[in-house]
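Before any comments, here is the structure.
Here the complex is missing a single protein chain, while all its other protein chains stay put.
Right after this comes subunit A.
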Amino acid sequence: MSASPPLVATVSSAHSAARRFLSLVLIHGVLIAGALFMLAPFIWMLVTSIKPPAEIFSAEIALWPKQFYGVENYRFAMEKAPLLRFALNGVILCAGILVVQLLVAIPCAYALAKLDFPGRNLLFVLVLLGLCIPVQVPAMPLYIGLAQLGLLNTYFAMMVPFFLSVFAIFLFRQFFRSFPDDIINAARLDGMSEFEIVWRIVTPSAWPAIAAFAVFSIVAHWNDLYWPLIVISDAKLAPPPLGMMFFADAETGSNYGALTAAATILTAPLVLAFLIARRRFIDGITMTGVK
């Protein structure tokens, strides 16, 4: 600070500091409100899972139960529902889908982004059109096909409609387009085949895109009820949401404490996985490493 700063300058700098503070408060206020709005159902689930039945139905809204009933609710859920089985089914389902999606989409996206062949643009338009078709449209023919092949009530039936993800092709294609051509050419000169270029050169640089897509894919299929409900009737194969449904029907009726306890247990792996992977996930997105 100089000895005697001009009065106008101090006033205006104080003024601008106040404005900066205000705008920070405003921005954070909006963000916190948004976060609360998003988290509210989740918090409600957690709170309900530790409340006794009587308090769940009381009219007043309380964030903490007067009587802690968590142990009973969770024990009931663990004893009456094969939650681990549901979670395992969810893991198998999500992993199977994700692996095949990546195996198919990455080479497709590479071809669309980096190879020159007649009809490439037409194929890409078809991919874009594919994005516009909701899963409900091919549900009927797929169901009939699976039924005739005797494949209903299998993991395969749960996974097969999602093996080919046009969204993944689109996402990876956009990502690969920015991959330097020179590096691909260098790999060709070093003797790599196109397949090796895809898996050994291009894919390792695509971790941010793969991570982002994995989040979408895993969340969508972990939580999917629609398709498993159609092809699965065997509770042993049920993924989490369908399992919850069976559990709600058969065992609990309207025991919401136990139900939300089960839901909490089934959501936990997802939440934990992302809390653990968060660091890497953010690193992956900020540091592309491609120059």
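In this section, a contact is a pair of C-beta atoms (placed from the backbone, for glycine too) under 8 Å apart; a residue touches a chain by one contact, two chains touch by 3 or more; residues count from 1.
The definition used in the following text is that contacts and distances are computed from a predicted model.
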item	value
Absent chain [UniProt protein name; select from "Bacillithiol biosynthesis deacetylase BshB2", "NADP-reducing hydrogenase subunit HndA", "ABC transporter ATP-binding protein" or "Oxidoreductase"]	"ABC transporter ATP-binding protein"
Full-complex contact with the absent chain, from A:151, A:192, A:215 or A:235	A:192
Sole contact to the chain not displayed, among A:166, A:183, A:211 or A:245	A:183
Residues of subunit A in contact with the chain not shown	180, 182-183, 185-192, 196, 201, 204-205, 289-291
